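The complex is shown incomplete by one protein chain, all other protein chains being positioned as in the whole.
The chains carry the letters A, B and C, assigned in the order they are written, with residues numbered from 1 in each.
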Amino acid sequence: MAKFQSLKEAVADNLRDGDTVAFEGFTHLIPHAAAHEVIRQGIKDLTLIRMTPDIIYDQLIGMGLAKKVVFSYAGNPGVGLLRRMRDAIENKWPRAIETVEHSHAAMANAYEAGAAGLPCAVFRGYRGAGLKEVNPAIKSVVCPFTGEELAAVPAHRPDVTFIHAQKASRRGDVLIEGIIGVQKEAVLAAKRAVVTVEEIVDDFNDLHPNLCVLPHWTVTSLVHVPGGAHPSYTHGYYSRDNASYLEWDKISADRDLFTQWMKANVLDVGPDVFASRVKGL
Amino acid sequence: MAKFQSLKEAVADNLRDGDTVAFEGFTHLIPHAAAHEVIRQGIKDLTLIRMTPDIIYDQLIGMGLAKKVVFSYAGNPGVGLLRRMRDAIENKWPRAIETVEHSHAAMANAYEAGAAGLPCAVFRGYRGAGLKEVNPAIKSVVCPFTGEELAAVPAHRPDVTFIHAQKASRRGDVLIEGIIGVQKEAVLAAKRAVVTVEEIVDDFNDLHPNLCVLPHWTVTSLVHVPGGAHPSYTHGYYSRDNASYLEWDKISADRDLFTQWMKANVLDVGPDVFASRVKGL
Amino acid sequence: MTVSAFTPNEMMTIAASRALSNDDVCFVGIGAPSAACNVARLTHAPDITLIYESGTIGTAPDVLPLSIGDGELCETALTTVSVPEMFRYWLQGGRISIGFLGAAQLDRFGNINTTVIGDYHHPKVRLPGGGGAPEIATSCKEVFITMKQATRGMVEKIDFYTSFGHGDGGDHRKRLGIDTKGPTLLITDLALWKPDPESKEFTVVSMHPGVTREQVQETCGWRVRFAERVEETPPPTALELTTLRDLQARTEGAHSGKKGA
Partner (left out) sequence: MTVSAFTPNEMMTIAASRALSNDDVCFVGIGAPSAACNVARLTHAPDITLIYESGTIGTAPDVLPLSIGDGELCETALTTVSVPEMFRYWLQGGRISIGFLGAAQLDRFGNINTTVIGDYHHPKVRLPGGGGAPEIATSCKEVFITMKQATRGMVEKIDFYTSFGHGDGGDHRKRLGIDTKGPTLLITDLALWKPDPESKEFTVVSMHPGVTREQVQETCGWRVRFAERVEETPPPTALELTTLRDLQARTEGAHSGKKGA
């Protein structure tokens, strides 16, 4: 049953050192505020799952909180590379990280299988691809009807999933609109789910019946964090702050600059700054 | 690319003797008008796929057009048994039919796998169930990570799928709202798809982004048949004609009564009667 | 009519409704289960989540649906998902606490037949079949069964295993790798039954007011085991009975209407 909490409580109650955690959002609705709270609390030795690691994982990795990253595209979307993640992989700074690399199709299927309670995902993938030579978590099953060899990967079952969404009702039901990504699957695949939202509304009585809604009993903690996706965006609320994505390329290029920026913009502030960051977007 | 046609043309162009065909709609949006046109054209030796065979398959079977039925629940929903289907199975009247019986979960997964282009569906099912002893199409695969035995069934890949939907745009895109069932999967799993709709609208510009929409290039033929789901219903247009479902129990109980009813209400009329049947519902 | 007079059917439905709680997420079948779940929702469990396999999650119908996919279910639901999603994410995903099943034939271990009477390939009577039952029986955390007692239905040996209960009893579920509880409650028009913790045989734990042990045995095809201490089911309260009757009256009115009614 969903509990309304402060972000500080929600993170402290749900995420522990050593946990496997997914922060999802496909360009849209990336839970930046939640990731920053994790950084402030210094929760470490995390196994991070995410299709597109993006800025938030660059930050978590750069702060030394990740021991392993499970991913399918490690880029700053539309800008370039993830420089903190590269520095960790290439130079072990600030610590070495293990990587488990998949394709998008495998990651999406692995979340789907997790949501569906299955031990593994079966799909037609990785044919001729190099990843299956270097990732032992890529195996295969044979179709018992046609003999075709299909790819199999373990289902994602994170300890915690963090997502950001448009609205929660007072009862704790959650509405996700627009580019919905893999968030529903990531929540349903997880043991615990923390959802930050732009807005809390009385009820969902007037919604179209076929929208992407998570019932309150699938969510552990709910937190009201307006602007909580910035510099990602929230469809219907504010636009993507593309300039911040471009800026990140410079900040993340330099270890010292990164460290200073994290102190000023993450460690020394709280979730309330997000509302002001999206003003005018 | 979707072609707008008369129902007569759409059926004649897409369905042939001996085809495997799915008519889908989960209580809601059952394509009765399309099934009646198939009966009028006398297309025979059909393999019928449908989760809940329902009145339309009782009619197709009673008219001797089916050679095989693939299904998971052969009932008149909320009323009782399908008497024509029983007569065919128990007494081979008007002809013997072969049955391939699954659970709902297996059928839904088989459509999903068909839509996903996979040769088979893998799910956790049939544990301890008798169907796997009598249906050779139920096999298993072993999860390569946990060793768990999972059920596997062949994907549904009908030659043709018929569905009924609320709206088509002039370009041929289709909108399905409310209880959406397995219709999207049934269309995407099929080689050809025929969709009857209540209404044709100029465009879908104002739709919520996350509704159940089939792009025009996934549909073969589109037919405007107001009331085409009767006595099933169309969310937003007319209600379920429960009295007709109750009445069917009597009509279908007697071979002669059934034959007379089919002549008067199906063979001797056309798709235009459906609009009048839903007046006042 | 006084509310103290009630039928065995009403007692069955109300006894079933009492077994449900506010936190339950129920996968609801049509008929008695649907009535029981909605009586629970309208009395002591207003926040119960009702799910119908048509894809409707969190429904609150004002009248009982005739079919599993009535429009009312969608209109009152929190959300409506596709049927593949329903079976994959919600049922198989292990999110349902109670699955409600009926039975044409039932044995003492909660195994159910709704498929055929007689041989599968040459049936005496072809029944509708399992629908969602095979996976409801193994994916829900627990299964409740409701049926009216009759020797024809409660049999020594069922003709077909539509859905698996406790198999041959004991740890049979566990031996098949099924980690859900299976049938934990049988609610009939005469009694409440629970599986023996060891043997898993259904055992009468409570009889409805006025019912005798003889009646229970006469309407059951196997030799009935009674618990050491058999309770008497409390009779329906006035609230329970009027809630059920109002619901049924509204339902009758809504479904018997001909066109335009």
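For the reader, a short list of remarks on this structure follows.
In this section, a contact is a pair of C-beta atoms (placed from the backbone, for glycine too) under 8 Å apart; a residue touches a chain by one contact, two chains touch by 3 or more.
Given the structure is predicted, the values throughout are model-derived calculations rather than measurements.
For the chain that does not appear, the touching partners among the shown chains are A, B. Shown as candidates are A:A12, A:A105 or A:A253; the residue that touches the absent chain is A:A105. Among A:N14, A:S72 or A:T218, the one in contact with the hidden chain is A:S72. Set against the missing chain, the residues B:V79, B:I97, B:L207 or B:A275 yield one that touches it, B:L207. Although one chain is hidden here, its contacts on chain B can still be listed: residues 1, 112, 115-118, 173, 184-185, 188, 204, 207, 209-211, 213, 215, 217-218. Residues of chain A that touch the chain left out of the display are 26-28, 51-52, 71-75, 77-79, 81-82, 85-86, 89-90, 101, 103-105, 108-109, 111-112, 123-131, 134, 148-149, 178-182, 184-185, 212, 233, 235, 239-243, 245, 279-281.
Please note the rule applied: only the chains that are shown with their structure count from here on.
In this assembly, the chain whose C-alpha centre lies farthest from chain C is A.
Centre-to-centre, using mean CA coordinates, chain A is 39 Å away from chain B. For the pair chain B and chain C, the distance between C-alpha centroids works out to 28 Å. Touching two or more other chains at once are residues 116-118, 209-211 of chain A. Residues of chain C in contact with at least two other chains: 74, 80-81, 88, 92, 139.
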